[in-house]
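As you look at this complex, bear in mind that one protein chain is not there, while each of the others sits in place.
Chain IDs A, B, C and D follow the sequence of writing; residue 1 opens each chain.
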Amino acid sequence: MRSHLRIPERFSGTKGRIVSLAVIIILIILLPLVANNYVKEVITNAFFYMILALGLNIVIGYAGLVDLGYAAFFAVGAYTTGILTKAGLNFWLTIPIAVIFSLIAGVVIGGPTLRLRSDYLAIVTLGFGEITRITARNLKITGGASGLVGIRKPSLFGYPLTHSSDFYYLFFILVVLAAIVAFRLHNSRLGRAWQYIREDEDAAAAMGIDPVRTKLYAYMLGAVFGGVAGSFFAVKMTAVSPETFAFTQSAMILMAVILGGMGKLAGAILGAMVLVLFPEVFRTIGQSRQLVFGIVLIIIMIFRPQGLWPERRN
Amino acid sequence: MSLYYVILQQLINGLILGSFYSLVALGYSMVYGIIKLLNFAHGDLYMVGAFVGFGTLGLLGGILGVGWLGIAAALLISMLAVGLLGMLVHRAAYQPLLNRRAPRMSLMITAVGVSFTLFNTVMVMTNGEYETVNTSLGYSGISLGPVNVTYTQIVMVVATALLMLALHWFIKRTMYGKAMRAIALDPDACRLMGINVTKTIGLTFFVGSSLAAAAGVMAGVYYGSIQFFMGFIIGLKAFTAAVIGGIGSIPGAMLGGLILGLLETAGTQLPFIGSAWKDVFTFGILILLLVFKPTGILGKSEIERM
Amino acid sequence: MSKKSMRLAGGIALSLALILSGCGAQGGNTPAGTGGQQPSGGEIKIGLPLPITGSEATFGKDMQNAINLAVSQINAKGGVDGKKIVTVTEDDACDPQQATAAANKLVSEGVVAVVGGYCSGAVIPTLTIYNAKNIPFVITAANSSKIAKENPGNTFEINGTLEYEAQRAVELFKSLGVKNLAIVEQGDAFSADLARLAEADWKATGNPVVAHEVTNKGEQDFSSLVTTLRTKKPDMVFWTAYYADGGLLIKQLRQGGYKGPITVGDGSADPKLIQVAGPAGEGTYVLSPPVASYLPAAKQFVADYKAQYHQSPGDYSALAYDGMNLMAHALKQAGSTDGKAIIKALAETKDFPGIAGKINFTAEKTLKGSNIIVLQIKNGKFTAAQ
Amino acid sequence: MSEIALVLNNLEAYYGKIHALKGISLEVPQGKIVTLLGSNGAGKSTTLKTISGLVPAASGTVEFYGRNITKEKAHNIVALGLIHVPEGRRIFKDLTVRENLELGGFTLKDEKLRRKRVEHVFELFPRLRERQKQSGGTLSGGEQQMLAIGRAMMTEPKVLLLDEPSMGLAPLIVQEIMRIIQQLNSEGTTVLLVEQNAKVALKLAAYGYVLETGQIVMNGDSSRLRQDERIVKAYLGG
Partner (left out) sequence: MSILEVNKLTLRFGGLTAVNDLSFRLEEHAIMSLIGPNGAGKTSAFNCLTGFYKATVGEILFLGRSIAAEKPHRITKMGIARTFQNVRLFKDMTVLENVMSGMHTRSSAGILAAILRPPGQIAEEKRIRQVSRECLDFVGIEDKADRLARNLAYGDQRRVEWARALATQPKLLLLDEPAAGLNQDEKNQLVELIQKIRNTLGITVLLIEHDMGLVMKVSEKIVVIDYGEKIAEGTAEAVKNNPRVIEAYLGKEDES
């Protein structure tokens, strides 16, 4: 009986979803035709946080692991690309290298700590984040405290990417790719394994799932998202400095995930959008905007503790 | 200076720094212990405490002077005011989420929101200015060769120790203290004992926040300068200290604070580390410690996830 | 489900509409891609990218106040060629990402020129954004040596570069007979740069740097650092960062038994340094930017500032004031609001009489000559060092 | 003549989204043991939780000696003399046995009285006195159940709600617990007993109610219920 009713319901749901998604995508594609650079810049920034939020969502939302130092992965990608392009390497070639380094960072952070309880994991990841930032600040190769400047913007098939619109579209494509990868990961054998572990680690182990290895995969994949986003960040900003990767940055990305709704792809996207757009919309109130932001954050959490668009099925 | 004096002086330095960390970590750990919340706003309560103390000193300074009497009054008033603020934060921001049994992550993000709110409120109110805390405390003290300890430092450490002892007594001996420990274990069972759980959690916030305020006032008096973002670093450090000791454990927080203070001091002094790398050193030791003793030094080993 | 997605779509559309309208009011009707727009209604719009929130907010506000004071004075005298100057402040929060957004916002609001800039890290990524629209930028505080390297041509620095300051510091140390130097910085771009330059210059004189230490911003306890420094036996401790923590360091150096001289860089040249350090501050040498309170030419400015804002001007207030006046002067010289003309006028600046000293530019568009002065704390006051 | 200690009137409650109680009415006369039987998920525990205020009632009333306590907070109900010993004992594992008992007397304002009551519980359960400094978690299952009941006795309640006191205990221990419940009852405490183990419960209680999917499907004197074929088949193991 139920399944009879469910099929058309589902169908219409999917259809509605496809239509609204198509509308959104068309809007996004057409926007640069009417918007000025500021709007494009803000939305590009939102795209950027969406990629990071999708990556962190793998760690936090899918696998249920805390990470207060996600900016470290982002830093690894940004510095790898920054250093290598300054050394003369083509930007696109630095991406696979950034991926490799982020993977290594994921293993280094995940490896020794995955057996820890969540709150301890919180401080350890925070510690790794700080270690990364301080190391970047103290080393010569990373440009020390003032970081790397003068990173060249890349070109694509001979076309130099310099305009706001170029990066707008580039980051939009990245968001789409990231969303597809995140979606597919979530709906796969590995994605289910993450969910099992998040819900009950012992039961998952009893089903033959290796908790440590599975969690490590989450860290590694999260790290890759962060690393790739970092690579693009470096060339978009043309500068990388250690303070960009401070704890507040990690907290921002974490907020995007939780504000939107942990574990939910659309939630991470929505959260990143709210987080970037909110302070911009309230730019006019000047110094109080962060105060208003804080209050709004509390209010949202009180009324939507599961996030704006939570993962919840009936 | 001979090596002996350097070690002695650094031990003293570490101890004083550590006792501040301990005092802030205690509140962090208490709140964590009872509702499993990483209260990122705790450092900001410390900051607000410093400002309330500063304001009180300004108001009462004329009557009580800016010596120990005035400072003691400022300390008490700030502890009371910030304690109440902590209760307000709990009631307004955290309890609604606890009532809905919200995920712990949401609670944590709410704490970030509270931190933002407190931090920016003070920023707007002080116009982002640094304030200078003027007291009549001098630098006289005890000197052992090149080793210096001022009377102010001695009083601060003694006051910190007294506050910790008082807290220990409160937690171990009074019914409310026992209730707090019981709520940490099983809040529903506590309701069935006739314990008003919400009120007791509020009381925990009061105690934790007033300890942070005490540390804030003392820091203001001791260092002489306060500003709206002074809570951020100490918040992170207190969190670290609480975890080193075993989060949720009161003696653990005290121990963790002292260890952190000593570690940082050692990191500054040690060759090849120095001040530039001292935080890397501290976090490195923290991570190693957790890898080998995954629940902190005095933490209970229990398995649960967020 | 579909309802939800519709709601999301609606939400996105709404927020897009909000930002579009937030800035579109002015930005929307200006033709895209052209430089200096013709301002309507006899106004010249000038953008101020400054840190208004975050830990550097104090400095941002000091600068904002000074610039607005300059603007009100200029407008009171009839403005520039009969046009009133209006300012638009955008918060960069000392963060590169926010700064880029702020810069784009200013551009889309149609600013003709930009004055301000405090954190080098936040300033650098914005230079090309302004340059793409030929918008001139007078930087009144940020002075990392990397700015000149990245300057696409539209940017002018009126704060003396750190190279000059480092040289001035080394001269001072030599004159005081220092041999062993200890440097303490704060790990940010500015103080690290100054520390690095000073260390190189000092070593070039053949003398050793016995310690180069780093503290964290907002960290209040330097006692272990002090003990460490004392074991290195320096003849001079040089603090290259800001006044709040600098005051604490001085106090704790004295408390910890350090008896040698102390010098602080221009980030610490603020009366609050004396307040924080208290009696311990006596005798400290201060490398100061031309701070208003100690400049004979700035007496009137200080008085006006106090009258207007009921507080003393901050570290970079005088330079910010000069920056605005310089920009107004250049606008007059250019005789139009065309960006290229203003940039040309700025580049041709000759002996502009700022309250902080005469302004001339090098080929790199940085301030020619050093405007650093050496002060010393005596009887709780900054006085010119002899 | 016996007064009615506890009356439930058409009580409804939700447990999350599940309609757990669909109109429960029952009476517990003073001085008696009344048992509530039913399979897992029938709503027995929810009934007790609704009485003691842990779960809010959606409609209907709970009256305690004529006083409507439906909307009272859990901690206030305790002060009235109605104590709920929850399923799974729920003792404070990291606190000592003595501290557990002291917390049972949280509502007592007088420290001396509290100490006296602890002594009284120790007389009732000498094994707890031996272990008073041990932490609750180190006790065996039976001892934990004793502690849970002893903790509830600290306020000398008029009515005791016991949820599955025999759960997970070996038969020998179950017998001892039941003996204790009987003793408390004979000393004047009214008991509402929820049990899986119908055999044991009906032996102890004077009256029984049978709950199925949130509704009372049968009630009567224990002796009558013990004879009922349906009961025998479903709960006593035919």
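Throughout what follows, a contact is a pair of C-beta atoms (placed from the backbone, for glycine too) under 8 Å apart; a residue touches a chain by one contact, two chains touch by 3 or more.
From a predicted model like this one, the values you see are computed outputs, not experimental measurements.
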| item | value |
| --- | --- |
| Shown chains touched by the chain that is not drawn here | A, D |
| Residue among A:Val19, A:Val108, A:Ala205 or A:Val281 touching the omitted chain | A:Ala205 |
| Identified contact with the non-displayed chain, of A:Ala72, A:Leu185, A:Val228 or A:Ile302 | A:Leu185 |
| Of D:Asn9, D:Ser25 or D:Ser39, the residue in touch with the unshown chain | D:Ser39 |
| Sole residue of D:Lys71, D:Arg179 or D:Lys203 that reaches the chain not shown, by the stated touch rule | D:Lys203 |
| Where the missing chain touches subunit D, by residue | 17-18, 39-41, 140-142, 168-173, 175, 196, 199, 203, 233-235, 237-238 |
| On subunit A, residues whose C-beta touches the chain left out of the figure | 2-3, 6, 181, 184-185, 188-193, 195-196, 199-200, 202-211, 217, 221, 313-314 |
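The definition used in the following text is that only the chains that are shown with their structure count from here on.
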| item | value |
| --- | --- |
| Chain at the geometric heart of the assembly (C-alpha centres) | B |
| Maximum centroid distance from subunit B, chain identifier (CA atoms) | D |
| For subunit C paired with subunit D, centre-to-centre distance based on mean C-alpha positions, whole Å | 72 |
| Geometric centre distance via CA averages, subunit D-subunit A, whole Å | 51 |
| Sites on subunit B at which at least two other chains make contact | 120, 123, 128, 276, 279 |
| Junction residues of subunit A - those touching two or more other chains | 134, 137-138, 287, 290 |
| Those chain pairs that satisfy the touch definition | A-B, A-C, B-C, B-D |
| Complex contact set, residues of subunit A against subunit B | 60, 64, 66, 112-113, 115-120, 122-124, 126-128, 130-131, 134-135, 137-138, 198, 201, 247, 251, 254-255, 258-259, 262, 287-288, 290-291, 293-298, 301-302, 305-307 |
| Subunit C residues touching subunit A - in the complex, by the definition given at the top | 1-6, 8-9, 11-13, 15-16, 18-20, 22-24, 27-28, 32, 52-54, 57, 61, 89-91, 94-98, 100-101, 104-105, 107-109, 120-121, 124-125, 128-129, 144, 146, 149-150, 185, 187-189, 191-193, 196, 214 |
| Subunit C contact footprint on subunit A (complex, rising order) | 12-13, 15-17, 19-21, 23-24, 27, 31, 34-43, 45, 134, 137-138, 144-147, 149-150, 164, 237-239, 241, 243-244, 266, 270, 273, 277, 279-281, 283-284, 286-287, 289-290, 309 |
